[in-house]
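Note that this complex is displayed minus one protein chain, with the remaining chains in position.
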Amino acid sequence: MANPEHVMGVVGSYPLLVTLWLLPLFGAILCWAFGPQLKRAAGWAATLIAFLAFGLTIASWGAGTQSLNGALGADQPLVSWMAGFHLGLLLDPLSLLWACIITGVGALIHLYSIGYMEGDSAFARFFAYMNFFLFAMLTLVLSDNFVGLLIGWGLVGLASYFLIGFWFYKPSAVAAARKAFVINVAGDVGIMFAIFLIVQKTGSISFGNAFAAADTYGPTLLLAICISLFIGAAAKSAQVPLHTWLPDAMEGPTPVSALIHAATMVTAGVYLIARCAPLWSHDGNAQLLVGTIGGVTALVGAILGMVQWDIKRILAYSTMSQIGYMIMGVGVGAYEAGVAHFFTHAFFKAQLFLGSGLIIHALANEQDVRRMGGLRKRLPFAFIAMLVGVLAICGIPGLSGSFSKDAVIQGALDRGHPWLYAVGILTAGMTAYYMFRMLFVTFFGKYRGDVDPSELGIRHPEFAGTETHLADDGHEQHHAPAWLMNVPVAILIVPSIFAGWLLYGGANSPWHRFFDPQFGVGHFVGVPISEMTTTLVTLACVAVGILVAYLRYGTKVAREKSVERLRRESIGMSPILANAFYFDVALDALFVKTSEALGRLVSRILDPHVVDGAVREATIVTQWSGALVRSFQTGLVRAYAVFLAVGIACFAAFYAFHGVH
Amino acid sequence: MIAFWIIAAVLIVSALWTVTARKPIYSVVSLLLNFAALATTYLILHAEFLAVMQIIVYSGAILMLFVFVIALLNSGIAAVVLGRDRVPVAPAAAAALAAVAFVATAIAAAHAPAIAPIATHSPLGAVGRGNVFGSIGDFGQALFLSRLLPFEITALILMVAVVGVVLLAGDLTPYVPTRRRAEQTRRALREAILREGK
Partner (left out) sequence: MATSFAGVPIFDYEALASILFFIGLTGAIARRNPLVMLMSIELMFNAANLAFIVFARAWLNNAGQIFAFLVITVAAAEAAIALAIVVVVFRSAPQVDVDEVRVLHG
């Protein structure tokens, strides 16, 4: 049943690719096994391995972009289990892009972590987990089949669980880790279900066979496969309503938030849909569904981002919103645009997180923006980094975000989804508002760390008793050299600004030339709104957002009275927003409460009366029959002889009446 | 024909005597008579080898074993005290039922159509001649050629029986003095050490 000719890439032997894949696993084992011996060198070893992996990715560029007889990229067979079940590695433009981001941004964040995690008692363990995450993520994006993808999918969830709960002595971190893991596993089940459907239909787990048979599934099965896959994508990529784990995941160390919960892992859903583009392209309903959920997520994330006070939660909701854009892009069929937004977002969001990490690090783990303020002069480098990131995410022309975001918004319109187009533009304006709100509150005005938390409307200060202090004299606390954390941020500034220019030039841009062999040239419905118009409308909306943020937080008067304003806002916040639209409550009522009710039902009725009842009946029957049989065991040998004789008589009687044959 | 009836009468009478005799040794003697009569029947039925086996194995070996055990038991204790033998109703009924069923089966089997011969069979001839049905040569060929596996299983059964008998009735007491001796040695050693300590 398997058609071996349906491979995605040029089959061959690619030692570089295998090395790239296994190198981080080696690093993880190294850091894990020899952590106590390596001490600080563990961080350097892990970082070196991440950079080596990036080098190997670049070295595999040629293999990943080659094209031969319709096969695109490199396919390295690894294991053949049985017909239709061949595991292997695939490097084509799509996975090449992801591998570049995973190893490139990953390496920079590794470097940053050496400084950030300085002095942590589990320094080596952190880097073991980080390298393990790289391995898991590479497994996910480099697999040439669904099973390998699912293995990677599960492993990144595991790495995420490890790293969210890295500070396992914090109960909130453990709870967040567990929540993330459970929701992600719910998604894994969706993917598994999709794999079952595909294998049942095609008899093969490889992408090539599954996609070659895309037009034979029939509408119902295809929709079922797409929805199952999207459940997995939604859980991993924090799409409504499975997004609630992402803000909680900010309990992990900030580099983890930057790498896993902003740049790479949470975009796995985007990768999955882009990878399965041949399936989505055949199903307009699935496209509509995914695009709509992406748009809703973008909007919900932006709305909730507007009312957060924790700097990392602002960024987390922003991440959720931006992934909503990506999912919207790949969902409606604008794969190149959605993937491009992943590309630029990886840079500027990593940079924003690392910048926030600089602040958090300098303020001794203070994350509440209400207790910041006026940091522009104290932390000028962090301010520049954050400013560039904010400008990029807002889509200021010339910076990376503007190219990709406009491409997504335009893509939604081109594919005939004007509502998503409107949502995209609206969300862009809201993004600008909450990003500049964060910028004004954090960096302008005067420092509020010494103000009593209750005056700022903080009811439950998270770090009660911890003296928040400015690291004016960083030399006193044995901090790692500042360049360790500053250099990665500085490097990230460059692509944050310029990466978008790869999209410049419309259909002839380097981006399109890179991805056209993968996705083909898209077909357009042709709504007559030009790209320039879209950009201008978006820009107008962004300008409104910035203006509102400026009027509320940025003017001289607002800066002067920031304490009163923040208290008023904190206390007067709408309960709907404060509870994040009650998604947690709804999920709790829908799944947890029903499961508990079911469990109670089982434990009160089914278990005592049916299960235990059956066991009790069985024991009664056993006792009764045992007593019956025991009565034969008289111990008298002659009685046994009688029983024997009776048995023989029965046999003999049977043969006498039945005949010997 | 008359010979058959005489032998049948001897068989039945000796069997009854075996079962009813008060002393086991009488049972043995009557059983010996029974086996001899049976061996004669085997000869009539052209089973020369089995007739010989009947005398050698049953009369020679098994009955001697019984006699030996009777002698052993009687030598230890004055008399084997037994209660009165009686035939309870249920066992008697069961035995009668079994006998009836057995006779019925025998009749059914006797009137059953012939099944195809399994082994190559030799022609019937006078007892004592070679290469006729039931002669030593005929039986031996069947035993060592076409029926080798049952024969080998027989050997295995006998070996298992030997091992079982040795385990059951074998005298394992020689080990006890050894253990006791070892205990004595240990005790002596301990006392010697205690003396050294003083």
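Chains: A and B, in written order; residue numbering restarts at 1 for each.
To be clear about the criterion, contacts are C-beta pairs under 8 Å (C-beta built on N, C-alpha and C of every residue); 3 or more make two chains touch, one makes a residue touch a chain.
The model shown is predicted, which means the values in this text are computed figures rather than measured ones.
Taking every chain of the complex into account, the absent chain touches A, B. Touching residues on chain B toward the chain that is not drawn are 1, 3-4, 8, 11-12, 15-16, 18-21, 24, 27-28, 31, 34-35, 38, 41-42, 44-47, 49-50, 53-54, 57-58, 61-62, 65-66, 69-70, 72-73, 76-77, 80-83, 85-87, 91-92, 94-96, 98-99, 102-103, 106-107, 109-110, 114-115, 117-119, 121, 124, 133-134, 138-139, 142-143, 147, 150-151, 153-154, 157-158, 160-162, 164-165, 168-169.
Across the interface with the omitted chain, chain A contributes residues 629-638, 641-642, 645.
Simple rule for what comes next: only the chains that are shown with their structure count from here on.
Looking at the complex, you find that chain B touches chain A at residues 90-91, 94-95, 97-98, 100-102, 104-105, 107-109, 112.
Interface of chain A with chain B (complex): residues 638, 641-642, 645-646, 648-650, 652-653, 655-656, 659-661.
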